[in-house]
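Have a look at the structure that comes next, please.
Below, a portion of the complex is reproduced, with chain positions unchanged.
Letters A and B name the chains as they come in the text, with residue numbers starting at 1 for each one.
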Amino acid sequence: MNIHEYQAKEILRQHGIPVPPGEIARTPEEAERLAREYGGMTVVKAQVHAGGRGKAGGVKLAADPAAARDAAANILGMEIKGLTVDRVLVTPAVEIRSEAYVGIVLDRASQRPVFMVSAEGGVDIEEVAVTNPDAITRFAVDPRYGLLPHQSMGLAFALYDDIELARQASRIISALYDAYVAAGATLAEVNPMIVDDTGVVLAIDAKMNIDDNALFRMPEIEAMRDTEAEDPAEKKAREAGLSYIQLDGDVGCCVNGAGLAMATMDLVKYYGGSPANFLDIGGSSNPDKVVAALEIITADSNVKAILFNIFGGITRCDDVANGIVEATKRIDIALPITIRLTGTNEREAIEILQANGFTAMTDMDEVVKRGVALAAGAAGGGA
Amino acid sequence: MSILIDSSTRLLVQGITGRDGSFHTRQMMEYGTDVVAGVTPGKGGQTFEGSVPIFDTVAQAADRTGANASVIYVPARFAADAIFEAADAGIALIVCITEGVPVGDMTRVLPFVAERGVRLLGPNCPGAITPGVCKVGILPGQIVAPGNIGVVSRSGTLTYEVVYQLTRAGLGQSTCVGIGGDPLIGTDFVDCLRAFEADDDTVAVALMGEIGGTDEQVAAEFVRDHMTKPVVGYIAGRTAPPGRRMGHAGAIISGSEGTAGEKMKAFEECGIGVAERPADFVELIQERI
């Protein structure tokens, strides 16, 4: 789960990391009021789950409250990478003497959280990793011992020669590790971490990704989920216990299992079609899930045909068949549906479908070919 | 004859009285797996299906029954502790079926099992099956057939699909292993490839990877450097958009890393036959054995 900059900063504050004050405005007037409260220059920053906000014009410096209002008016409603900005963070501007990057990310290769720090901050670290890899210092934390004091100090010395700055940075790095662990994060990043004109080290931008699987331990972080920013179809899928990602093709896919779902999408492409989505109904056999899946797929106006690919194991084919029958009774589906079912209770499933006017097949390649053809309008509907 | 599990596997089931645990334990018993014990805290002293003794702790179960493998069906929030418990009790093979285990938990579990020389399969995996001999996990017994193709996969139902096609084409399997779709797992492709290379009854390996991470690339290099047996590979997710998690927690393209393209390129460069479709496995394997 992604959280916004202002939410990540709140978590960092709770772990003792020095972060300038800041509050959220949803209207230009709120932004103006906040800028007046802070006094002096402020920064107005789009809060949206997308990188490259600065380049997209989503971050603006404001000299006075009126400028902050104008900046907010400009940014609110803006689209950044397809997402609409509905809130901005207003925060006092800080004199920046130098910028550094501090991040920690779960590393699959070492199976540990890995720190990356660089004295080249404020820029895209993935770009630095490509153009100037030596500018990045890496360190894999042993979770059995946690981040030891000399290790955070060693990372801090990679950023600053000055002992006072290094000590401040070391405290921030240690606290960032604590925040990463406590929040169940898979990424926590301060970019940039700056030195201000008084020699204080501060986190002025922050990003965190949270492991969805860890959220049950932290209802206060689950509560940070920005359901407004979420795609409505994906939100509905999440609530129904489905895994769904919308794409821009026209063949709606409904599959059990993530690997088979990807393979089905790939096969749609292989046969000249274009998948409209990734959709995994999971291992359960609950007909309600099938109903929800069909509702989500049919809500996508790009979809021209619906393709089921079910390999019964835990999932019972007859349950899926019942779900399809049930769904077509509950909602009016005008689109052609083509169905492949194999495995547990395959025979019963086919009988149920045939009794309700559906045809079903047992071969994956055949069903995908047919689904592509249906979407292309070359064949009649299956229902 | 097989890898990981065989006729000497004495299986213990953690979470045997739960909904999934009891269902799959029956399936495993029907398949012929030697299920020697179950564990559910508070139900020690009872029996499962009238024959399998239930214990409060894994230590008691291992002590009394000589179990040497464990399969875990407990809820995600208790899964890491279940693995710790099995490893603490000296269980040599731990298969964690549970999906949704926090990766932070796994960063502590993995060194723990490594220190004890314990083999962990999963989490979030379908387990393993040695056709006609032993089934540990949830792989459906009816689609496999004894034979000499090793199967290893990050996926569940995609594995069924491929195994089903292999079986229909007369290509039986030595062992089928699902290593799981999470970013941090105990047993990886290389572990399985090494075991298949050493297994006398395996003549070729079918490998199903997917987008995310670099395990397939590492596996390809292992095949190039250490394997004499032919390997055919497939990568799911070539139509997946970057930055989105495709169901499996591990199936996500980060930046330019983990794409299907680079993985298939690594396969090709390392002498692995590349299946464009699941259906290609049969022909590609037949050509090589």
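Just so we're on the same page, a residue touches a chain if its C-beta (ideal position, glycine included) is under 8 Å from a C-beta of that chain, and two chains touch if they have at least 3 such contacts.
Everything numeric in this text was worked out from a predicted model, so none of it was measured.
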Item to complete: Please state how many copies of each chain type the whole complex in this structure file contains, using the displayed labels.
Response: A x2, B x2
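Everything below uses one rule, namely that only the chains that are shown with their structure count from here on.
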Worksheet item: Could you state the distance in Å from the CA-based centre of chain A to that of chain B?
Response: 28
Worksheet item: Touching chain A in the complex: which residues of chain B?
Response: 76-77, 100-104, 106-108, 110-111, 126, 138-140, 142-143, 153-161, 164, 181, 183-184, 208, 210-211, 213-215, 234, 236-241, 244, 246-251, 255, 260, 276-279
Discussion item. Applying the document's contact rule, which stretches of chain A touch chain B when the two form their complex?
Written reply: 106, 108-109, 111-113, 126, 142-144, 181, 184, 186, 211-214, 216-217, 243, 245, 247, 255-263, 265-270, 275, 278, 280, 283, 311-315, 342-344, 364-365
